[in-house]
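Could you have a look at this structure, given as structure tokens, before my questions?
All protein chains but one are shown at their positions in the complex.
For chain A:
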Amino acid sequence: MEASTSSAAVARQTWEIENNIPMDTPSGDSDAIFEYDDAAQSAILQQKPWTRDPHYFKNVKISALALLKMVVHARSGGTIEIMGLMQGKTDGETIIIMDAFALPVEGTETRVNAQADAYEYMVQYSQTNKQVGRLENVVGWYHSHPGYGCWLSGIDVSTQMLNQTYQEPFLAVVIDPTRTVSAGKVEIGAFRTYPQGHKPPDEPPSEYQTIPLNKIEDFGVHYKQYYSLDITYFKSTLDSHLLDLLWNKYWVNTLSSSPLLGNRDYVAGQVADLAEKLEQAESQLAHSGRMGGFFMPVQRKKEEESQLAKISRDSSKITVEQLHGLMSQVIKDTLFNSVTPATTALGLSLDMSGPEPMVET
């Protein structure tokens, strides 16, 4: 028992060093982030440093609690988009998210009506929260894009631009719960829009993600109007301690999770979407290949990878996720199914050194 926890700690430290993650300052200080200084926050609100630079905020720090709440809420919505608000404060160029709460409205196209209802709920919730020590103000909103990636749609962009005019500082966060479960890592993005007419400097496109065909137009039209911020997470010392201990209990869930079963619909949808994209690409390439063969190479020099390359990347990604799921299934099968009654007698007396399969067939 001791060996496993200390080797896990060693592995984590090695990983942290390799990836240049700043080590948390020892216990007393890391909890300082939870203190709320009302005077300092009001002073910042008076100064409004963000009005001078549209690209002012560059980082986001999300607390463990906020992340957990948002992901659970997003997943509970299933295929329906959900939304909620986030509370926190600012710290120089970083927006710190301490907490999040869900709003009793579903993401629909007619967002304007929802805002009025949500506003009432928000005011009431903030008031009750202040009584129990949650002193932070609302600094952003989050919503989910189940299955189609983390980016801002046209309506999202206009909502956010409105927010950034009247409720600064404000942040938009998008979560994709379906892809989270499928990929095994949290799909989340934090964005801020540029003011109307602002020409952003030519930044390299952020981490590539697949967008389904029916949404790709919406994505393409607006992607230059906002930029994404880097996200880091933090947790309190008590949180870390509890989460470490929690591992002792939920390793069972890790083993028993089967992503393949849960994500069948999503995977099927992705494959179908890829098929459609392939058809589109085929017609496009066939058309341009023959007569434009001479002109194309010149134009395409500065363009991003061709349609077909993008599709092959998407297909690799979805296949890799599927393979991961299958690997888990095979491991579990070897572990638990490869025992036959004849070998159980031997099972107990086997030498159990190291992480070898426990029973040999």
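Keep this in mind: a contact is a pair of C-beta atoms (placed from the backbone, for glycine too) under 8 Å apart; a residue touches a chain by one contact, two chains touch by 3 or more; residues count from 1.
By our rule, contacts and distances are computed from a predicted model.
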Protein name, per the UniProt record, of whichever chain is missing from view ("Sorting nexin", "COP9 signalosome complex subunit 6", "Succinate dehydrogenase assembly factor 4, mitochondrial" or "Myotubularin related protein 7a"): "COP9 signalosome complex subunit 6"
Contact with the hidden chain (one of A:I44, A:M161 or A:V339): A:V339
Residue of A:V60, A:C150 or A:V181 in touch with the missing chain, whole complex considered: A:V181
Touching residue (missing chain; options A:A102, A:V138 or A:A190): A:A102
Positions on chain A where the hidden chain makes contact: 1, 3-4, 8, 11-12, 15-16, 19, 21, 31-32, 34-37, 63-65, 67-69, 71-76, 98-99, 101-104, 121, 124-125, 128-129, 131-135, 177, 180-181, 183-186, 207-208, 231, 233, 235-255, 257, 259-260, 262, 271, 274, 278, 285, 293-294, 296-297, 306, 308-309, 311-312, 315-316, 318-320, 322-331, 333, 335-340, 344, 347-348, 352, 355, 358-359
